[in-house]
Every structure is written in C-alpha cells, then in structure tokens.
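Here you go, one structure.
All protein chains of the complex are present and in place, except for one that has been dropped.
And then subunit A:
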Amino acid sequence: MLSGLVENMGLLCSRNRRYSAADSEENAQTAEIERRIEQETKAEKHIQKLLLLGAGESGKSTIFKQARHTNGSPFVKVIVLYADNADILYDGSKELAQNETDSTAYVLSSEHKDIGEKLSEIGGRLDYPRLTKELAQEIETLWKDPAIQETCARGSELQLPDCAQYFMENLHRLSDTNYIPTKEDVLYSRVRTTGVVEIQFSPVGEHKKSGEVYRLFDVGGQRNERRKWIHLFEGVTAVIFCAAISEYDQTLFEDEQKNRMMETKELFDWVLKQPCFEKTSFMLFLNKFDIFEKKVLKVPLNVCEWFKDYQPGSTGKQEIEHAYEYVKKKFEELYFQSTAPDRVDRVFKIYRTTALDQKLVKKTFKLVDETLRRRNLFEAGLL
C-alpha cells in the first residue's frame, strides 16, 4: 500500500513539476501577449484617423491615390474603360438628336453611326477587348465628328465624366502595345468607389519619423454608400470633405433630378451636425478648381439655386477669383450656420485644390499635417 502511495506521490510530483513548467511557460506567453497589446494600444493612440468624405465624383479617390503615391506605395494597374466615354457621348448625341428642336447639329454621319453602334455594343459587355490601333483610330474619328463635339459641349447634362476629353485626346498613346500607365493616367481615370478603402502612412516632413501615423479612409460618395459611413465615425481626428466646385450645373449620377452642388451643400450640413464630430477638425477641399476656372466664364454661377444671388463683376482672371471667393464665402457661411456654439472652437480650414495636380496636393497635405500637429499640441496643453 505504501509503495502504491509513493508511486502516486511520485506521479503527483512529476505532474506538478510538469504543471509548474507549463505554468511558467504560460506566464511568459501571457506576459508577452500583454506587452504586445500594450504596445499596440499605445501605437493606436498615436494613429490619427482621417476620413475623406464628399458626394459622388468630388475627387476623394483621386486625393487618396495621391496620398498613396506620395507615401511610397506604387500605383496600381489601371484599366482604361475606353468604350464607356464614347458610349456615353454616342447615346447622348442620339438622345439630343431626338429631343432637341434644332436636332441637325447632333446627327452623325452614317459611317460614324456604325462606329458608334459598335462601341455601344462593346460598352454593354462586361469584358472589353484590348484597345487596338484600329479601334483607337475609329474612336478618334467618332470623337472628331462635329455632332459629338456639340454633344460634348453639353456634357454637363449627360453623366459624362470629367476625364473624357483627356482620354479621348490620348487614345494613340493608350493603344500602344507597350503602354504603361503614367501617373497622370492613373489619376485621371474615373472609377466609382464602393465600400471602404484605407491606407496607413507616416508623413515624412522636415522632422523625420515624427511618430505621427495617419490612417486615411476613402469611401464611396453615392447615396447608397453613405449609410456605410457611420461605421467609420468613431474617434476621427479630421474629416477631409471634398466638394467639387465645378459641378454647380450638373446632376447626380444616382438621381438625375438633383443638382450636385445642392446635394453637396446638404451633405456638408449633415456631416457637420454629426454628434461624433464634436471635436473633429474639418478640412474643406474645394476641388476641381481647374475645371471651375474654365467653366465659370461660360456658365454663370446663378444656374445653381444656392448661388442665385451671385453678381458677376468683371471678366477674365479677376472674375474667376471673384467667383471663387463667393463660393468660399458660401461654404463658410454654411459651416457657421451648421455649427452649434459649443463646437465653434474646432478647427476649420478651406483649401483650394485640384486633385490631379501632384505638387498642389502634396503642399496641401503638408498644410493639413501642420494644422493637425498644432492642434494636437494645443490639446495636450503645450501650446
């Protein structure tokens, strides 16, 4: 019986030893995990969350692409939807030929009509055939047709993307067998974003490795995408709101009865009033200034209901500046109208941008970075 007892005790001891060995290993593992969690939480606190918000086609994804490029990531491959633009123009010309009283201007010659039909058929497919030289030549002849040019002049009534002209003019380069997309091609290409994309980067300024980490989120701007935004609203350092100021005479992609500028106005108002954004800084990017410059001299600002009390002053460069200042003032008024008195001390800055201009966007990012840094120091009580 004693031997049985000793045996059992032996087993007990050895089991205990195994347990204590396992124990200390477990302890070490737990400590390691805890240390890692602590590190990450500390790192999380330093991560500044930036959101790119705005209506559809306001330039958010282009800004996002710029940020990705500036901070080291290579550009992604671009697929040129060459048939889409031609498709929109061709359909547009057909519609205008039907509906307009003076329809002769929009009627194509018959061989051009054939090209148009062929492109419409390609545009309806899911997979486009490769862009060959012959196809590029055909598209170019279609593009040069005066009816198509007339239709393009009324592009604001169709859902014609702003990049249509750029790609039409560069068709020869695009159809090259050894075509490699340039930075410009990537920035110009227009693709609707759906869902949420994010990128994390550390801005390298004059002070290298300042420890600031930014996480930038890009979202879709159409109405159905906006219900997903709410998932991102917690703990945001700054909202970069993109407003395309050249869109005052265009209607929405998802609702052709609504003016884009009015939609942007309502959306900006809604975003400002969100309870999560009490302490969030707002950077308003008044985007697409290059298109605005050209458009404001041809199409008066008053076509948009929000700008109906605009008085055009002069012409040329002065007029552009005057119009821009007016739009900026309107947005400032909207900001102060929508901001409750207890939120007045949050940071609000307006920047004039052209998302395609790399230097300008780089400079703007630097300014945004400085502003946020200054705000952080202020919050920490050091300023």
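As a working rule, contacts are C-beta pairs under 8 Å (C-beta built on N, C-alpha and C of every residue); 3 or more make two chains touch, one makes a residue touch a chain; residues count from 1.
Here is the rule we go by: contacts and distances are computed from a predicted model.
Engineer: Among "Mitochondrial import inner membrane translocase subunit", "Proteasome subunit beta", "Trafficking protein particle complex subunit" or "RGS domain-containing protein", go ahead and choose the protein name stored in UniProt for the chain not displayed.
Structural biologist: Options "Mitochondrial import inner membrane translocase subunit", "Proteasome subunit beta", "Trafficking protein particle complex subunit" or "RGS domain-containing protein" considered; the missing chain's recorded name is "RGS domain-containing protein".
Engineer: Please pick, from A:A97, A:V196 or A:M262, the residue that touches the omitted chain in the full complex.
Structural biologist: Only one listed residue reaches the unshown chain, and that is A:V196.
Engineer: For the chain that's not shown, point to the residue among A:R223, A:K349 or A:K366 touching it.
Structural biologist: If we include the chain that is not displayed, A:R223 is the one touching it.
Engineer: State which residues belonging to subunit A touch the missing partner chain.
Structural biologist: 14, 17-18, 21-22, 25, 76-77, 79, 81, 124-127, 159, 191-197, 220, 222-225, 227-228, 231, 252-256
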